[in-house]
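Of the protein chains in this complex, one is absent; all others appear in place.
On to chain A.
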Amino acid sequence: MEPLSRPRTPSFILGFSRRESFRSPTAKGEGERVGVVQGVRASYFLFDIKGCDFTLGKFNRARAARLTLPHFICQTPLFMPVGTQGTIKGLTNNQLEEIGCQIILGNTYHLALRPSAELIDDLGGLHKFMNWKRALLTDSGGFQMVSLLHLADITEQGVTFQSPVDGKPMLLTPEESIQIQNKIGADIIMALDDVVKTTITGPRIEEAMYRTLRWIDRCIAAHKRPDAQNLFGIVQGGLDPVLRDICVRGFVDRNLPGYAIGGLAGGEDKDSFWRVVAQCTAALPEDKPRYVMGVGYPLDIVVCSALGADMYDCVYPTRTARFGTALVPEGVLRLKNQAMANDERPIDSTCTCMVCRNYTRAYLHCLVTKDAMGSQLVSYHNLSYMMRLSKDLHTSLVEGQFPEFVQGFLRAQFPKGDVPEWVCNAMEVAGVDISTCCAPITS
């Protein structure tokens, strides 16, 4: 992580206060200073992320950036582990810092249920509650409701659902979602959107897109802490380029601190997926971050980064770890497989994480799916892998080695040259030459 340099426009950052470094057994003492934006005048930057610097490195649409958030200065492209209920499953905060985690995602729906937004607020916000010194992002709660609850229904007012605690009918409005997120206190908060599955067709998608635009105004109006929390809008519109375009333009008009590309990562085919991302990144402003929600697989992250996206989140690395699957440059390693029982190599010989330095596949084979420690160790490795991927993407762009990095990545995943067609198409649009990775087409 590069040392903190002087902010580009010091006038709107009135001071940095140094937080105590996290008291952990392996605290290096030095390391990142946490910058705290103090007393920023609301009129100056109602919706801005202060000090968004996107000129660190570029390759066509791909870009490396520095994102200054109230609790941490982040480097993009970056992956955000999902800490659903105020914790990343199986890892302590100091371990997350060690592997280079910059932002964690918290789920508003789960946290509002337990321990409740009021309690988090009373105890000083989620950062203090979790004792996480770096950045936090909360989603709006809408997606969980729609995906987790049987009787969720979306109206113009908001999302009506049955409370999982006592079965009472409840309503989550844009106002309430923002109110809850204000209490939780994350650096980035998400607007409540009307999200539909991409596998659905018909007028529902258009209805959802327009409603999302109407709701963003309600979210903006309800947002009580624009100086401390950055509200991102979520672009909807399904797989329809016309709808997506309308939505993007609507959001850009509102001049938000950042924009998410939502409604993807839900089972649509990859060819449609990349085209939507490409369209959105082309239309969204250059100087604001782009967050593709729910992505995902390392390959998807590399492609989206080539197309100009900056931020990602997904439960995949930690979830797959609990099933005994480790992420490696070649793809995945299924540690439960009998072939691993006598394999004396580490998960990944190129990885320098605590797990790969200490344990063999054979030993991990015994632990996974049977012992809690197995979950912990593979989760640790998988998140290390994602952090390393983030850092490699950023560094390769800064050092002007992006195409080489992408080529190396693809060659490791597809040694036979069988790069999927959608990747080839996407890279063509991104202007990244991957011909050396693809086997000649036999016609």
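In this text, a contact is a pair of C-beta atoms (placed from the backbone, for glycine too) under 8 Å apart; a residue touches a chain by one contact, two chains touch by 3 or more; residues count from 1.
By our rule, contacts and distances are computed from a predicted model.
Chemist: Could you check which of "MMS19 nucleotide excision repair protein", "Queuine tRNA-ribosyltransferase accessory subunit 2", "pyruvate dehydrogenase (acetyl-transferring)" or "TBC1 domain family, member 19" matches the UniProt name for the chain that's left out?
Modeler: The missing chain's protein name, per its UniProt entry, is "Queuine tRNA-ribosyltransferase accessory subunit 2".
Chemist: Can you tell me which of A:Leu56, A:Val315 or A:Met354 touches the chain that was removed from the display?
Modeler: Counting the whole complex, the residue in contact with the absent chain is A:Met354.
Chemist: Can you work out which residue in A:Gly86, A:Gly185, A:Pro226 or A:Gly263 touches the chain that's missing from view?
Modeler: Candidates A:Gly86, A:Gly185, A:Pro226 or A:Gly263; residue touching the omitted chain: A:Gly86.
Chemist: In the whole complex, what residues of chain A lie against the chain that is missing from view?
Modeler: Contact residues on chain A toward the absent chain are 22-26, 85-95, 110, 114-115, 119, 122-123, 129-131, 341-342, 344, 354, 357-360, 362-363, 365-367, 371-373, 375-377, 380.
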